[in-house]
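Structure in structure tokens, see below.
All protein chains but one are shown at their positions in the complex.
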Amino acid sequence: MRIFRAIFAHPSGRIGGVIVGLYLIIAALGMLGLTPHNPLAQFRVDRLHAPNGAYWMGTDLFGRDVASRLMAGVGQSFTVAFFSVAFASLAGTALGLAAAWFGRRWDGVVMRVMDVLLAFPAILLALLIVAVAGPGTWTSVVAITIVYTPIFTRVVRGPALSLKAREFVDAARTFGSSSSYIVTRHLLLNLVAPLTVQVTLALAWALLTEAGLSFLGLGIQPPAASLGLMLSDSRNLMETAPWLMIFPGLAIMISILGFNLLGDALRDILDPKMRRAAA
Amino acid sequence: ATLHMAWAQDATGLDPHKQTAFSSLRLLELIYEPLVRVDASLQIVPAIATSWEFSKDGKALTFKLDPKAKFQGGAAVTSADVKASFERILDEKTSAAARANFLSIASIDTPDPATVVFHLSQPDVPILTAMSDVNAAIVPASEIKAGTIGTAAIGSGPFKLDKWDPNAKEVLSANKDWAGGPTGVDGIEISVLPDETAILAALRTKQIDFALLNDPLVATLVPKEASLQLNRVPVLSYHVLQLNPSRKPMTELKVRQAISCAIDRQEVLDTASLGEGKVTGPLTIPAMATDPSQLFCYKRDVEKAKALMKEAGYADGFSATVIGATGEPPTAAAEAQVIQSQLAEIGVKLDIKMMELNVYVDAWLKGDFDMAIALNGGRADPYTMYNRYWTKAGNLQKVANYIDDTLDSQMQRGRAETDPAKRKVIFAEFEKHLAEVSPWIWLYTSYSYTAQQKNVAGFVPTPTGTLFSLGKVTIGQ
Amino acid sequence: MNYLMRRLSTFPLVLLGVSIVVFVAIRMVPGDSITAMLGTEAGLLTPAQRDSLAAYFGIDQPWFIQYGRWLLGILHGNLGISVTYGRPVLDVILERFPLTLELALLSMIIALAVGVPAGVFAATHNEKPSDLVVRVVAMIGQSTPNFVLALLIIYALSAGFGVLPAMGQFAPLWQDPLRNLSQLILPAITLGFAFAASVTRISRSAMLDVLSDDYVRTARSKGASARSVIWRHALPNALIPVVTLSGIEFGYLLGGAVIVEQIYALPGLGRMVLDAILQRDYALVQGSVLFIAFNFMIVNLLVDLAYVALDPRIRLGER
């Protein structure tokens, strides 16, 4: 609760929070089916209709309501983004902490494995995973997770190494604190700030990566909508029906704006320096 | 002048006997020639051979070769080259794509350098059409011996390949020795522009003179540009919803028929291809095709479909998965979605699964699907086109998964019949029956598109999609 | 020296890992070279034809023998023959690589030339309206999918102005520098935009941290001008995160930028790899992924060395 108040007190946090909040509402409405029209219903007489009173954002090739699909798409895209970032950050954090804490051989092995993953061209990796498992929401999640895990590992390992050398960790050792206690209470807790920033950044990337996968036909399956799929489907209709590109494009842009502003705010709020200055 | 040309998909290889990809064929047709060719109305016309004739019993086919025909090295095309080429095609080790079409060849005689006689084990009229394909191109016997087919492209066609940078560009120059010469341009430079919007942009800025387009969404933008011209011609290939009659409940004739009745083909065409195309029955060859309105349930009839479903015991419908290849054709996903929505009205719940092309092909060849959205290639002869699926010995019988004595016997009769009028009747019956038993739901044929600057003259689009007439194209000022 | 050797000595191991992963992964994908070449027509092949094609594509043996052979070839400097190009894999890769390298460098130059000053500007105008403008533009840059940007650029130029750098028929730098640059500038801008946006954000926050450091105050107390304080004293200290980011991005770009190469019709590594996957050109996929992985490791190494050059406090090899 306190954090919400803090976000609201922060100028960019307020804007970012409102944007992300709106998206969450839209996503919830979209997933509950509370859209102006059924996002899958094809009003084929109204194909490629420009935005008007009945269809606020126009209709697509099939006469489906773009606004409704956008709402459903936000849900889909956010699902992919949230889950993949959640998995990647969990896996990456665990691996990064393990590498930093156990050091030596562990560090070597973990970081070399991450090198293998990082060295793989991201899109190729996704392509292969998708090709093996078939496309779909969860395959996108797995693909994006694997791509971003090494990045999280790196982001965690560096600061964790320096935290490990901090005096309060030494202090903990003199009490005989267990490794797991030190890792969770002293390292992880202090990584919250960089992790928060990285998570918001990764959320933005994940949305774009999902769009990229859809562009290559490897994302979510039709007729379900995702922002990325809508965008990539619109590309050859850019001239005929520009609204098909404009609205999902704006939707992605504004959501990323929201994530980033929120991330900036969280970084400030979670920074003890800032907290001290504010107090 | 050099013709600047663009396409989105590049050729995948240079061996005319092995390549089946659309773009490979389009390139190879400019370099290699078969014995005969089909023209824009799908009539057989001379190519390397100036004349041909079946024997009375239909078991011998004699060609006279054009004495002017020369390979790009300067050597004349002789009957020995023809014999060597066909022997190569027939050799299993070659893995020639069209081998199956020539299995009736028992032996080949070369009485003189300008005459070739094919002795057939049984009457085989469609073999002549099969020979018009670039997959039956005549290649130099010397090259076969040297084993260089597929690396150095030496044919007798209007252009020779100077440079090929796969997935990037081709440079072709006019073949001075071409029997049909001289060519209208000095050469062709083909750029691979994988994105069709980029092709359109390049056309708009006059960087390219001529382009192949695949996506109707892009093609329809061309006529809006004053300086550009869109050529379109209905093609032989057809968009189809393949049912798998070996899987429940498609085993039931009534279920298949219900599906056929529930689909509004025109709407699929209008939506997925912006109406660019024509609703078709199984036969896409204009001279053979029946008016689709005569075929079973070509007018959508949801009530009838529901009744059929009920009779088959599926009043509540069923669930099935339809597979399609991403971007192959570009309309596949859209077709699947319209069909999904139409079938939902009779209670059929379709799941769409789009796959990378190779993954799709793998599943398709194994017959591992409930339904499949496909764009199947057409041939100028119905037998060549369909024997693979609907005869008992057809190579792709496993894919079609449907055995029907009537279809089989109709195919065999049509193969042996040399009288064109009688053949037409046989195949009309075949088509009608096929549409009625509905193992597949034929949807529509689309157009093959080429876009060009208005100053490019002389291009003749044909239903086979061949670019052969680029040999005579000229560029004005 | 010691450190360099130690790092280089881990290369073979990582590459071995990459090779196994890529080898197994690409074979786990359904379809093979034969279906890639023939499509559905592959169904027409007789078993004998199929075998002869399999032998031609080198996929007739059990996979471990294939792998062993391939590995043996690599040890002799032979990455195999690409079936699509009919040429040694390494030749094909090296032919594409200059373009990819050039494009990556150009985009990085654009990104750094725009992003660093923009970030510095935003940091020195912290929380002022101009800072907000820079931040919003940067966020837009970060959030524009590059295919949208590419399509918009092409559309605006071709339909709006009727001009467009030559599409296709790519000219290498050493053959026709002008044409080459004209062909690469738009793709570089497309890639550079998002890249610049990230650089802006990173350099802004790094500069904000650095500007409150004590030595900046020292520099001011010496009488250094505002410009010198920012560029000579503060910036070098803010570069580490920028280098980290640029390293990762540059590494990725060296693997090719599939979408941008596709739209701008550039024969780069990304498209080559994608096509190789789609055409099941196993040798080419394996070879190029190894190559890309190698590049990535070199870039990582360079980044680490750059740390040392930028910050004498950093000593490598100490964990």
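We just call them A, B and C in the order they show up, numbering each chain from 1.
The rule is simple: a contact is a pair of C-beta atoms (placed from the backbone, for glycine too) under 8 Å apart; a residue touches a chain by one contact, two chains touch by 3 or more.
By definition in this document, contacts and distances are computed from a predicted model.
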Practice problem: Have a look at "ABC transporter ATP-binding protein", "Multisubunit sodium/proton antiporter MrpF subunit", "Succinate dehydrogenase iron-sulfur subunit" or "2-polyprenylphenol hydroxylase" and point out the UniProt protein name belonging to the hidden chain. | Solution: "ABC transporter ATP-binding protein"
Exercise. Taking the complete complex into account, tell me which visible chains touch the one left out.
Key: A, C
Quiz item: Which residue among C:Leu16, C:Ile59, C:Leu173 or C:Ala224 touches the omitted chain?
Solution: C:Ala224
Quiz prompt | Per the touch definition above, residue among C:Glu95, C:Asp176 or C:Asp213 touching the missing chain | solution = C:Asp213
Exercise. Provide the residue numbers of subunit C that touch the chain removed from this figure.
Key: 1-2, 5, 212-226, 228, 232-233, 236-237, 310-313
Self-check item: Residues from subunit A at the interface with the omitted partner, ascending
Solution: 166-168, 170-178, 181, 185-186, 189-190, 192, 272, 275-276, 279
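In the analysis below, only the chains that are shown with their structure count from here on.
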Quiz item: Is the way these chains touch best called a line, a ring, a star, complete, or other?
Solution: complete
Quiz item: Highest contact-pair count belongs to which two chains?
Solution: B-C
Exercise. Using mean Cα positions as chain centres, tell me which chain lies farthest from subunit C.
Key: B
Exercise. Name the most central chain, where centre means the mean of Cα atoms.
Key: C
Practice problem: With chain centres taken as the means of their Cα atoms, state the distance from subunit B to subunit C in Å. | Solution: 39
Exercise. Mind checking the centre-to-centre distance between subunit A and subunit B? Centres are C-alpha means, answer in whole Å.
Key: 45
Quiz item: Taking each residue of subunit A in turn, which ones touch at least two of the other chains?
Solution: 131, 216, 235, 238-239
Quiz item: On subunit B, where are the residues touching two or more other chains?
Solution: 197, 356, 359
Self-check item: Interfacial residue positions of subunit C with respect to subunit B in the complex
Solution: 29-32, 35-46, 48-50, 52-53, 56, 84-86, 151, 154-155, 157-159, 162-164, 166-170, 262-265, 267, 271-272, 275, 278-280
Practice problem: Show which residues of subunit B lie in contact with subunit C when the two form their complex. | Solution: 6, 12-13, 18-21, 92-97, 99-100, 150-151, 165-169, 189, 191-195, 197-202, 204-205, 207-208, 356-359, 361-365, 374, 376, 388, 395-396, 398-399
Practice problem: Sort out for me which residues of subunit A touch subunit B in the complex. | Solution: 40, 42, 44, 47, 61-63, 130-131, 134-135, 216-218, 221-223, 235-240
